[in-house]
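Here the complex is missing a single protein chain, while all its other protein chains stay put.
Every chain is named by a letter (A and B) in the order it is written, and numbering of its residues begins at 1.
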Amino acid sequence: MSDSILLTTLDEAMRWGKGKSLWPFTFGLACCAIEMMSAMGSDYDWARFGADVFRDSPRHADLMIVSGTVTKKMAPRIRRLYDQMAFPKYVISMGACASAGGPYVRGYSVVDGVDQVVPVDVYVFGCPPRPEALISALKQLQDGIVSGKVKH
Amino acid sequence: MIPVESESTSKEGTKIVYVSKENLFAYMKERKDEGYDILLMVTGIDYKDHLEVVYHLLSTSTGNRLIVKTKTDGEVDSVVPLWAGANWHERETWDLVGIKFKGHPNLKRILLAEGWVGHPLRKDYPLDKKQYVNLKENGEDYVSYDPREGY
Partner (left out) sequence: MEDKVIEVNFGPQHPSTHGVLRIKVKLDGEIIMDAYPVIGYLHRNAEKLSEMGAYPKALIYIDRLDYVASLNNELGYVLSAEKLMDAQVPERAQWIRMMLVELNRIASHLVWLGTHGLDMGMLTPYFYCWRERERILRIFDEITGSRLLYNYFAIGGVYSDITPKAIDMIKEFLSDFGSKLEEIQAIFAKNYIYVKRTRDVGKLSLEDALSYGVTGPLLRASGKKWDLRKNQPYLYYDQVNFDIPVRQEGDVYARFQVRIEEMRQSIKIAQQVISKIPEGEFYNKKFSKPMLVRLKGTGDSYVPTESPKGEYGVYLVGDGSTIPYRVRIRSPSFANLSALPIMLKGYKIADLTATVSSLDPVFGEVDR
């Protein structure tokens, strides 16, 4: 039954829909948030790629961009925000800090990698990554969702 | 006039005054009345055998600057009654360096989570001993050494 033509086609259509209508979550942490805003802004305009509906509430959003250093004081709050998001939900870890602690990895109050707190789908490197890099990550995530490689 | 212990000059040419910690509040009050209307920052320095508190003062009417230093073993008088802005600076100094300010209205940790163990800017702070923060049911922070308790 699960292999029937109707269901696979429906599944594909669902994946296509999920991938092409990502609603990101307005959630800036540090320096990378400014580059995230640049990606949203006039020159880079990532509305072209179908992810421009920035939502202020985690309940409405399905893409969390962790843009910046995650501190130990903030980490439980990020987990709580992630738990509040409705399925399907995806996470992009933007920048060296969010991915692995970055230059602050030796510090006493910095979490070395947001993947200890929430599951991450795409990592972007750079300190901070250029807006092009973030857009490329978004494209990767969309392709992954559409092809079925990325599960929520 | 409140007596000063010694005087010197910093590298950029600002006058440095050493005051004993008993005289600190009276000396600062005198400076405040003299026209030093801005307290720029409060710095705590750990010199291993003693602690030092450094106050940077600025007078916006004359443009004069003054640095006041006090040696202490861990407690000095708060200057919040003189400059309201000292509140956060003193809380930060308590948080990171561990200097107590007597008479401070709300001497709690400001940058780190409530319940953090130790003062990170002390030279003997163990950086390899990791602490983890998590939330209680009511939304307050708590700190533990157990990684399973974190996040």
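As a convention for this text, a contact is a pair of C-beta atoms (placed from the backbone, for glycine too) under 8 Å apart; a residue touches a chain by one contact, two chains touch by 3 or more.
In this text, all values refer to a predicted model and were calculated from it rather than measured experimentally.
On the side of chain A, the interface with the absent chain consists of residues 26-31, 33-35, 37-38, 41-43, 56, 58, 68-69, 71, 73-74, 77, 81, 103-104, 106-110, 127-128, 130, using the contact rule stated above. Chain B meets the missing chain through residues 10-12, 14, 16, 37-41, 43, 45, 54, 56, 58, 60, 63, 65, 67, 83-85, 87-89, 92, 96, 109-113, 120-121, 139.
To be clear about the criterion, only the chains that are shown with their structure count from here on.
Here the CA centre of chain A is 39 Å from the CA centre of chain B. Listing the residues of chain A that touch chain B in their complex gives 72-73, 75-77, 79-80, 106, 108-109, 111, 116-117. Contact residues on chain B toward chain A in their complex (touch as defined above): 111-113, 120, 125, 127, 130-135, 141, 150-151.
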